[in-house]
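In this view, the complex is presented without one of its protein chains, the others remaining in place.
Letters A, B and C mark the chains in the order given here, with residues in each chain numbered from 1 onward.
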Amino acid sequence: MTEIKKILIANRGEIAVRIIRGCSDAGITSVAVYSDPDRTAYHVRAADEAYPLHGSTSAESYLVQEKIIEVAKECGAQAIHPGYGFLAENASFAELCAKNDIIFIGPTPEVISLLGDKLEARQTAIKAGLPLAPASTHDIENINGAKADADKIGYPVLIKAAAGGGGKGMRIVESPDALEAAIKTAASEATSAFGDKRVYIEKYIARPRHIEIQIMADTHGNVIHLGERECSIQRRHQKVIEESPSPVVDDKLRARMGEAAVAIARESGYVGAGTVEFLVDETLNFYFLEVNTRLQVEHPVTEMVTGIDLVQEQFKVAAGEKLTITQEEVKQRGHAIECRIYAEDVAAGFIPSTGHMAAYHEPSGPGVRVDSGFVSGDDIPVYYDPLIAKLVTWGSDRRQAICRMLRALDEYTVQGVETTIPFEAMVMENQSFIDGRLSTHFIADEFPDLAASMMPPEEEMELSAMAAALIDYRRKFKLAGIGNEKQQTADAWKLSGRIDGLRKVW
Amino acid sequence: MTEIKKILIANRGEIAVRIIRGCSDAGITSVAVYSDPDRTAYHVRAADEAYPLHGSTSAESYLVQEKIIEVAKECGAQAIHPGYGFLAENASFAELCAKNDIIFIGPTPEVISLLGDKLEARQTAIKAGLPLAPASTHDIENINGAKADADKIGYPVLIKAAAGGGGKGMRIVESPDALEAAIKTAASEATSAFGDKRVYIEKYIARPRHIEIQIMADTHGNVIHLGERECSIQRRHQKVIEESPSPVVDDKLRARMGEAAVAIARESGYVGAGTVEFLVDETLNFYFLEVNTRLQVEHPVTEMVTGIDLVQEQFKVAAGEKLTITQEEVKQRGHAIECRIYAEDVAAGFIPSTGHMAAYHEPSGPGVRVDSGFVSGDDIPVYYDPLIAKLVTWGSDRRQAICRMLRALDEYTVQGVETTIPFEAMVMENQSFIDGRLSTHFIADEFPDLAASMMPPEEEMELSAMAAALIDYRRKFKLAGIGNEKQQTADAWKLSGRIDGLRKVW
Amino acid sequence: MKKVQVNTADKNYKFELWRSNGDLFIKRNGSQHKADIVRLNNNRYSLIIGGRSHEIGVEHLPDGYAISHGARSENFRVEDYELAKIKKAAGISDTQAVKNVAAPMPGLIVDIQCAIGDEVTKGQSLLVMEAMKMENDIKSPLSGKIKAINISPRESVDKGRVLVEFE
Partner (left out) sequence: MKKVQVNTADKNYKFELWRSNGDLFIKRNGSQHKADIVRLNNNRYSLIIGGRSHEIGVEHLPDGYAISHGARSENFRVEDYELAKIKKAAGISDTQAVKNVAAPMPGLIVDIQCAIGDEVTKGQSLLVMEAMKMENDIKSPLSGKIKAINISPRESVDKGRVLVEFE
């Protein structure tokens, strides 16, 4: 057992802030690293210590393994938490940490490699007895072999990158004639995204739910699961709204999926926090999808319903401690929902929106948690993911969690950039969502014309028009010096025409 | 049963915002009322509807019963939630609501009268079989009678206002010769605070803990309790830090105190949310103190550990619904602590500090809830209580709740006014607090020289001095035009000496 | 009393505004409301219209206002009603149609899927931009004929750069 006194967080944004808070809660000194554009980012200000990586892009900063190791050694950090993304699932970085006697907070490099390769992960799942969707067992070597595989599996099929994740290098193929083109584009996308062109073919499951199991394993052979998260609402194959528990998972199914997740963790020799992802079809059969060997973006919903702080547990496991919770002690209470608040223009097809936030105010109050990487006055830099914050609400039941989410979305003030907030408010009021009828096609099914759905309701437009008329009237009134406010009308006259000056007078 | 669709909140500040959020969570339209200085207050902006009461002071606005009833009738509110303070425990207001067919969210006027009078409340407690500290059974008519009573009870004794609360009209008397003067000042304070000069004498319990039980009763005769809150840390007889559960209450004591609280609720015919307060002596005997016939300031700690939203339950009971929770279903999970963030200068003896908040940023993240009445840029008006917000943290155990509170206090940015934040951080690090050794004398016992305790540590002073040196250096550097920033040095020269202009350049 | 017309890209609203006894009133389609508007900080305003409370954000644009309400933002121009009537009579359009496509974010042009002279339909993909590690289709906001394409593949562009112009 090592006492961990100082942790370097090799990440930025909300997850860096989340881990810094975790360090603070555990009495551990937190060390931030930062790229040039992140010098004034909140994670740098919130950490106990902060050191520059220099460079603007991720490739020049957060992805440079040697720089991060160097900072860790210089400042005396015993451990590195990689967050998610960046180096979180990079086996060579985990290995470099080990070589430098630094604890990498995550599983061993071998486990990362094994589970990071989708084909090897499938083999491990098979060995552990998990149910899988039919697939080609190897990466595709030539188009004829691929055609044979696809015919055997049956169309529609899914082309997936072996090194993949986040929907990159993924293509749905409906019929044999589209197969070759799809493999080519998927392989090219996989090459540019992961530097690994291998793709394989899997049975395409229609209207699946995406349900995942949180696992936690220590170095003493104890493995537990912390229930499920339903993450079916996705855009561009990326999650946008998650919840726990799933509206369709009962105790029995939870136990079965949980056992499966624990089985693959044991089979692979897993240590730390991880997530076993499954697709669940319309009759509630579940199929192994992949293992994410890191803390997930959506981990707070599990924390809210189980009362267990996953980051604290990661720290304990990394220090070599035994898990303090047994499977029997894990209890779900109530319901939690997470909306990822992205700086994106939803109507334009979820494209990133950057800029200065003229006004920013986060919601709070009963049942509300915000994991954010920003505070008022901050800019959203163009170099990184457009995730502003994760808004999580808890309710004693799903209905209350939804009501609180609607309220919290309404309280959330972001002026200056477009966000996913209006979209998420729309989902909370959608009948299929309220009824728990979810699938990964939810957005396309419920909002086939997203731009039209995102049009503000007429009464809101009218209110805003009324506001414009009132602001204009007030302004012209003041320009004419007729205002009955305290400031002298003479001053208003003097400023007449100088709009900038006038704004201050109001 | 009445369906409540619109509720008027006859209050301001954080509690008005809390109830507005509760309305929103229940799909109920919220109506704010406001005094002139509160026109731009957050509760006004957060509510669905808002109507002016006019007038500046509470006496001219929030306390004018007829104005509030008139607004409720005009806007069609079926119910009024009084919050705490103001009209919350005013029987005549509850009666006026009833006369106007408006639901008063609270117990009946008769129950408010009965329990609001401390002497009658004592009689009710005796009937219900609750343990009480020895006291005079009537208000004091003449000084000789009082002396006899005090002699019988035994010194030290406490003079208390019959209509009292919040420490007003309260005096500790150590010996017979101080009795007459104390009675006079207590009676005069009681007259000005409550318009009721009656005082009585009670046994003074040394170093008591203040522990209270949350109760909830419906109109169908169901009464439950939701566990205890320990509120021993007080200044000027007013609570400043509260927690649930109490570090000294075990399941057995909780059951006994809970049964006592339910008994007095049944005896008095209580309906709605209420709190039965007890003093607990060093050997864990408990004595009935009083019943607060309203939602308490510190209700969030109970919500955090039980998962029950007390405001929602108030709405349901007010609508005539049955309680949906049975006593067996009430379960405490983990530990919650509340720090009241007051705009007060602690070193100067907790005196109010008002002004413009130059910077304001609330903490968030895992286990943190903020119930606030302000957002960035707001002023703290001088007319009302200096409560800025309630900061509540939850942890799976008391230790984690304390760690998270320390972190949240550290994240909390309030620039421009003095607050109780540094004091509360000091309490979180105090060994007696950590060990749960609490009493209502906690502050006096642990920090006999409060001003000295509140002095910033030398390393913080040095850091701030260093910051001043750096800011000054930077400023003079820029004045001399040697800066290597983007803005042209020519501009800096032009502005030289005009500090105000320069600030913008930095 | 003042009559104004408030225009968006494709809609307009007519209001009457006046003051009486120090109070401000606004009327639309025969229904009239007392309005109270007070400035907060950061260009935000508290607006109480007919008892309904709203908080809005305002940015001043060269020819109008961007009004944020909740998490949405819309642009409005405010015109004198009589002037608007005259313009309409003279056949001057109230709304200036957008005749180009600007970069919605800073990024790299990856692919151009249209050519000068093409007749495109609303919603058709014109080009692909890479930003924040994602490829984004830039779609046509209108149906029309392409007059100019101002960028080349692999070119980096700033937000707001006019990429494609229509006739």
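Going forward, contacts are C-beta pairs under 8 Å (C-beta built on N, C-alpha and C of every residue); 3 or more make two chains touch, one makes a residue touch a chain.
The model shown is predicted, which means the values in this text are computed figures rather than measured ones.
Undergrad: Using the contact definition given at the top, list the shown chains touched by the missing chain.
TA: The chain that is not shown touches these displayed chains: A, B.
Undergrad: For the chain that's not shown, point to the residue among A:Asn90, A:Gln214, A:Ser353 or A:Ser376 touching it.
TA: Missing-chain contact among the listed residues: A:Ser376.
Undergrad: Pick from A:Ile9, A:Ala32, A:Ile112 or A:Ala467: which residue touches the chain that isn't shown?
TA: Within the whole complex, the residue contacting the unshown chain is A:Ala32.
Undergrad: Can you tell me which of B:Ala401, B:Ile421 or B:Leu438 touches the chain that was removed from the display?
TA: Touching the chain that is not displayed is residue B:Ile421.
Undergrad: Among A:Thr2, A:Thr40 or A:Ser432, exactly one should touch the missing chain; which is it?
TA: A:Thr40
Undergrad: Determine and list the chain A residues touching the chain excluded from the picture.
TA: 32, 39-40, 44-51, 75, 376-377
Undergrad: Pick out the residues on chain B that sit against the missing chain.
TA: 236, 345, 348-349, 351-355, 358-359, 382-386, 409-410, 412-415, 418-419, 421-422, 425, 451, 456, 460-474, 484, 499, 503, 506
Criterion: only the chains that are shown with their structure count from here on.
Undergrad: Which two chains have the most contacts between them?
TA: Answer by contact count: the chains A-C.
Undergrad: Centroid from C-alpha atoms only, then distance chain B to chain C, rounded to Å. What do you get?
TA: Centre separation, chain B to chain C: 46 Å.
Undergrad: Could you state the distance in Å from the CA-based centre of chain A to that of chain B?
TA: That gives a centre separation of 37 Å.
Undergrad: Which chain B residues sit where two or more other chains touch them?
TA: 46, 376
Undergrad: Counting only residues that touch at least 2 other chains, which ones in chain C make the list?
TA: 42, 55 - these are the residues of chain C that touch more than one other chain.
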